[in-house]
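Encoded as structure tokens, the structure appears first; notes follow it.
Let's turn to subunit A:
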Amino acid sequence: MSAQQTILVAVALPLFGALGIALAARIGANFREAATLLTAAALAYCVWSLAPSLLEGARPAVSVAEVLPGIEIAFAVEPLGMLFAALASLLWIINSLYSVGYMRGNREPHQTRFYVMFAVSLAATIGIAFAANLFTLFLFYEALTFATYPLVAHKGDKSTVASARVYIGVLLTTSIGLFLPAIIWTYAAAGTTDFAAGGILEGKLHGPAVGLLLALFVLGIGKAAVMPVHRWLPAAMVAPTPVSALLHAVAVVKAGVFTVTKVIVYIFGIDYLFASPGTGWLVYAAAFTIIAASVVAFRQQNLKRLLAYSTVAQLSYVVMAAAILKPLAEIGAAIHIVAHAFGKITLFFAAGAIYTAAKKTELHELRGIGRRMPVTMAAFTIGALSMIGVPPTGGFVSKWYILAGAFEADNYVALFTIVASTALNAAYFLPIVYMAWFAPESGKPPPTHGEAPWPSVLALSLTAALTIAFFLFNGPVLELERQVVAAP
Partner candidate 1 sequence: MQVLGIYYYWVFAILLMIGFYAVIAKLNLVKKLIGLTLFQAAVFLLYIAMGKMEGGTAPIYGASAEAFSSPLPQVLILTAIVVGISTTALGLGIVVRIKEEYGSIQEDEIQEIDRR
Partner candidate 2 sequence: MNPLAAQMPALQVIVPMLMAPFVLLLPRGLSWAAAAAASLLAFGIAAQLTATVIDSGPVAYQMGSWPAPYGIELSVDALSALLLLVVTGASSLALVGGRASLAAAVGEDREHYFYAAWLLALAGLAGIAVSADAFNIFVFMEISSLASYVLVAGGPDRRALPAVFKYLIMGTVGATFYLIGIGLIYMMTGTLNLADMELRIAEVADKEPILAAAGFITVGLALKAAIFPLHVWLPNAYTYAPHIATAFLAACATKVSLYVLLRFDFFVFQQNLSGHAFQFAAYLMPLAILGILVGSGVAMFERNVKRLLAFSSVAQIGYIMLGASLVSIGGLTAATLHLFNHALAKGGLFLAIAALAPLAAGLRLKDMGGMARQAPWTFAAFVVAGLSLIGIPGTAGFVSKWYLVSAAMALGAPGIALIGVVVLGSLMAVVYVWRIVESACFGEPPENPARSAAVPRPLGAAIWTAALANVYFGIAPGLPLRLSSSAAATLLGHVPA
Partner candidate 3 sequence: MAMLLDIASWILLTLGGFAVLVGGIGTLRMPDLYTRMHAASVTDSVGAILVISGIMLQAGLSLATIKLGLILLFLLLTSPTASNALAAAALVAGTRPGARQRDDGSA
Partner candidate 4 sequence: MTVLFGIFLLTLLLITAVAIVRARNLFVAVMLMGIASLLIAASFLLLDAADVALTEAAVGAGVSTVLFLSALSITSERERASSSRPLISLAVVTAAALIVIYSTFDKPRFGDPEAPVHSHVSPWYIEKTEEYMEIPNMVTAVLGSFRGYDTLGEVFVVLVAGIGVLFLLSGGPGFDSGKSPPPWAKAGLRHYLIPRVAGRLLIPFILLLGLYIQFHGEYGPGGGFQAGAIIAAAVILYALLEGEQNALKVLPRPVLIGLMAGGAILYGAVGVLGILMGGNFLDYSVLAADSVKGQQRGILLIEAGVGMTVTGVLLSIFHSFAARRR
């Protein structure tokens, strides 16, 4: 199989997988889940098999159809996208494993729809990762929005549907109202929307137009959840935990920050953007989001909502890092996508496991839970440490690079924000950890429960392990991302 074919297979595989899952569901639940895992594994194999050649500098590309003159549906693999795709495909396996436990443990309805739409979402995600131009990216970006909608609205009761309406409303409005015009503007100015190293807009736009276009992009990419377009993310907390994991760690928000990074690096070009006036505001916006979201998270009583606001803050790290517009910071941004993914998925898995086993969702209920669910809480602790950025977790690595980038750019706002948010992160995560391990269990008759079902526990252990592993073995990733900024 040539690299080109592999790309196409990678995009199409989850779609056919979805079909297979739907068919297998007619035979039985076990077959359905087997089909899911099988598809996930096959996808991961496909995606990862592209990595070695990429490290050697190959950039396979393939074009499917020319929609409009100069605009085609085309795919191209480059390091940033490779990283994203590899991450998503890897986490899908683990997430599927976890889903099996969670969905069965909670006797959720419509499980077939869940697995099918999950697979479709993954197809869209891979499409985003491998998109060769803005148009293709937008296509899959919207597809992802629609594919995740039934997942978010999974429960189907009134409040869920209302929240799901906020979810899709914000994402569609921003994408059609801002993102799409930005793309058209780009096309009108540059005559193309292809991603190219060093950007395509250099010299095409002048003065405040650059800042305006950047604003259209950043606010239009609602999935990046930069304030004030972050509202959909807490609203989407009504979804089942595996879906939250998908949103926060695997696909959706990652797609958002990935797109922002890609736009900054490949559409504007960091040097051009750095030189243009009126673009510095992005750092401030991201910084504000980080601080504000952290403060809001600090005040939350519901575990999943806390995690959601934490995600808003963490995403803005990526945006801020990208907006610092220095090579080291860009690397930091890319790595933070990975690091945050491992950490946050662990946290969500843990939250879901707690819900499955103990039906607990509020912070104050978590007293002493570490003794009943030691594995889960251990994983949770690791995830929390990664969020704060304590070694030996992945979160430390990315923060290190972002800090380095900030120093390089002499950007003291960014520096201050990182320090302050680290303190805030510690302030809202550490009490939970403390409570879970050391506080006496509250409640009248002590509930009797142990760990969640084994697939869930296995999954969260794996991700916790990955979080630590990423601290130790991040060489290839770094090498890959260096190519992004080192490229001509």
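Candidate selection criterion: all candidates are chains of the complex that A comes from, given by their letters.
Criterion: contacts are C-beta pairs under 8 Å (C-beta built on N, C-alpha and C of every residue); 3 or more make two chains touch, one makes a residue touch a chain; residues count from 1.
Here the structure is a predicted model, which means the values were calculated and not measured.
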Task: For subunit A, as assembled in this complex, the candidate in touch from 1, 2, 3 or 4 - done: 2
Open item on the list: Show me the residue ranges of subunit A that touch candidate 2 in the complex, using the header's touch definition.
Closed with: 64-68, 73, 135, 138-139, 142-143, 146, 150, 153, 156, 160-161, 164-165, 168-169, 172-173, 176-177, 180-181, 184, 187-188
